[in-house]
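For this depiction, one protein chain was excluded, whereas all remaining protein chains were kept in their positions.
On to chain A.
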Amino acid sequence: MKKGSRPASLKDVPFHYCPGCTHGIAHRLVTEVIDELDIRGKTIGIAPVGCSVFTMDYFDFDMIQGSHGRGPAVATGLKRALPDRVVFTYQGDGDLAAIGTGEFVHAAVRGEKITCIFINNAVYGMTGGQMAPTTLVGQMTKTTPFGRDKDINGFPIKVCEMLAPLEGSAYLARVAVHNPKSIIKAKKAIRRAFEVQMQGLGFSLIEILSTCPTNWGLSPVKAVQWLEENMVPYFPLGEYKTPAGVI
């Protein structure tokens, strides 16, 4: 991808995302990979409910908008009917790891040959900054004004660690997009996930640690620092499962 050029799979329209939000980077990485693998014409994406519902307007290939949390079930029905296509979901932490817990776990259990792009920014964005299942203990949100209390809300969910023991999961990685080095690694992981799907090896999921400056109440620069200092220690980066086995 040439510097400054736009992936063909990404429409040339203004994003609605807030300044400093890293959805834009994640969108760019996913679409660069789709272009590079030359699979745009046979790829179908499933948009979630939340900020990134608008991926349906930004990704320039066939898109489906699914109900809250059910992307992996929609992807299952679609992929089973069209097994030679590339099918992926793009979901936030509320969509995937709270209301959609049943669907992503069982898609992995069945070894569905789909890819989940899972944006973990530790907060509900679209609805105005409530606690997410990935909100850190002590993190303040609109619904945890005194910080997430483990006695009330429990602990943040670690999706990659949860899925790794399941035999149907083939490729799991947690990446981040808070600096150029991480972004390069993130793209490699996303590419690997799509390749694993295309090779028919099983379920793949990429968890992308992301920022939400608006709902974190931080500037974009401070948000990137907060991610590195708080999220990365709790959600360690790296591959959790490859087709060769659990890492």
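Operating definition for what follows: contacts are C-beta pairs under 8 Å (C-beta built on N, C-alpha and C of every residue); 3 or more make two chains touch, one makes a residue touch a chain; residues count from 1.
Keep this in mind: contacts and distances are computed from a predicted model.
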Review point. Of the options "NADH-dependent phenylglyoxylate dehydrogenase subunit alpha", "ATP synthase gamma chain", "Spermidine/putrescine transport system permease protein" or "(Fe-S)-binding protein", which is the UniProt protein name for the chain that has been left out of view?
Key: "NADH-dependent phenylglyoxylate dehydrogenase subunit alpha"
Point to revise | Contact partner of the left-out chain, one of A:66, A:92, A:156 or A:213 | key: A:66
Study note, to complete from the structure: Per the touch rule stated above, chain A touches the missing chain via residues 40-44, 46, 53, 56, 60-67, 70, 73-82, 85, 102-103, 105-106, 109
